[in-house]
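Provided herewith is a single structure, encoded as structure tokens, for subsequent inquiry.
One protein chain is absent from this view; the other protein chains keep their places.
Let's turn to chain A:
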Amino acid sequence: MPLLSNLLAKDIPQTFQKFQLHVYAGFFFFGLLGFVYLMSPIVSRRNYLSENALSPGLVSNDIYISNEHIRDIIGQLRTGFKEKNISDVIQSMFVQRGIEAYKQNLEDDTNDENVYGIVRAPRLASTESIILVAPLYVRIQSKSQPIKANLYGIAHTLAIGFALHRKPYMAKDIILLFPAQQENGTRIWLDAYFNTKPDSIPLDAHAGSIQAGLTLEFPHEKFYSIDLRHNGINGQLPNLDLINTVVHLCDKNSIPASYYDIYVDLSSNELFIDYMKKSLRTLLINALTLATGVPSGVHGQFLHYRIEMITLFGSLTKRDQYQTSPITLRAFDDIIEGFIRSLNNLLERFHQSFFFYFHINRRNFVSIATYMVPLGLIVAPALIRSLVLYMSFFTSSETSATTYITLGRTMKFDMNYSAMFLEILECLALSYVLMWIPMKFTYLIICQITMFISPILLRPFRSTERQFDYLQFILLLTGSALLGCLSLLNYSMAFLAACFLMPCYMFAGCSKFDHWIIKYFCRFLFLTCLNPLVFLALYHYLARLLMAGEFLLPNFNQLTSDFDTYIASYRLFNAWTVDVVCLAIVPIWFLLYRSTFWIRTLVDKTQ
């Protein structure tokens, strides 16, 4: 259906025309401020348990695990790790106690094996289960030793499994999984469990549909606080009820729980400004890390299969100056037991509470209804500008007064599209090439430079102002549609992309002005500030600053190495962040950059 409407530029108030730029900039900055404002206690909500069935596990404890028992298990595990037969050791420990245990070969040259045991519940015909995961090795943030054996985590998982073995109240099987090679082993195990890949060898035993679970990463024998990690693949998050259960249990056993190693003391001891600072840091790190699409632990794989899960990491940092002794065994086991018994009591899958949220601190969060508003403010200028452009086409077509007749329909405004679409194709082709080359930072720089000099090599299309506006119009619509879709899939990524793209649109639009200084300034901006690599570097620096919580100098080597590890791990997790960036965001940016060369006033004048 051809567009019949006839919106004219003269309908727009002249004052708006005059202050367009101010309005757009205003929207943008209000959006940014609005995002920062999310951390204020007025906007955020206090969390609560939406599912009542979860509460009984928070009440009392039944299991007692002695220190000697744990020490005995750790001793056996240690010899297992030393003699490189940890999977056999774990399996024999299961079999000794009459629990079925199986191994799964990872089918690669390392000869690593996943081990899993299933504690069968007497009350149910193995239709539902809870899963406890303890990776054999855990990544830790130390330069000398990148991975460490997850001794403490494995020992506790085993001890809890043994203790719950003959409890008559268990109504769901408990799967105890010990994956080798962290994420890789987990992925292979999950593929085999759900038989998603045709070539995967099926597992020997199953335990029905897995409802939810917990990952325990406790490489150190002593720990002072628990760090909760919940980021999933592509910004997926576990159900808020699950996290709240763990947080409630931690609070009950007075174990400090933190997100991203930022602990907010919610008592009145802390200054309000400190509370705000920490909340803002949590919020920003949340957004920055979720945008990458890479999970923060093994649990991310499970979220992909609709198994709600988070990782508990035993952190060595003390959260309080008065905290002198490490967390006791008893308190820690109470958390796991309470968690399992809460889940055991659950009749349905997690479906209440929130799946889209941002954590401000462990007790407060922002729900989707609130955090969508800032993004809407940021993207609004794109929509307004496209409407303005659309209306202005009619005025210009009236003046040109020539109407093309194609297939019996009258075109409202004539345009020579062919050159424009050629240009778009060119840019897309270039960014596809970007996808093919190996993702190395140095290669990226080379690629970027080709992009920069491309207007000189491939002379861009010389256009009139109307054609330029038309391209802008198309790009604005594409961009806002892209951001709209992205905001529903991965909000943080959409937010960062909007922060990057919106100024690009603005400065590309500014290049229309008839002054060579403005033109060169715009191109210069595209080369420097509005450059994807620079944005990436800025992003990296900001993330590092926030993570460290103190001032750091930018470090280029760190950036390249981090980028390389990111690309390496990204392939593992079915994430699509890089694909979206390369296939959608970079082409838009590139088109905008090239469009700054479109209108050549000097040439026009000579003509």
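Assume a residue touches a chain if its C-beta (ideal position, glycine included) is under 8 Å from a C-beta of that chain, and two chains touch if they have at least 3 such contacts; residues count from 1.
Convention: contacts and distances are computed from a predicted model.
Matching "EF-hand calcium binding domain 2", "3-methyl-2-oxobutanoate dehydrogenase (2-methylpropanoyl-transferring)", "Ribosomal RNA-processing protein 42" or "Cytochrome c oxidase subunit 4" against the UniProt entry of the left-out chain gives the name "Cytochrome c oxidase subunit 4".
Summary of contacts with the chain left out: across A:74, A:205 or A:383, the touching residue is A:205. Checked against the full complex, the one of A:42, A:125, A:517 or A:553 touching the unshown chain is A:125.
One of A:22, A:351, A:440 or A:571 touches the chain omitted from the figure, and that residue is A:351. Where chain A meets the omitted chain, the residues involved are 1, 3-7, 96-98, 100, 120, 122-128, 166, 168, 194-196, 202, 204-206, 208-209, 305-306, 347-349, 351-352.
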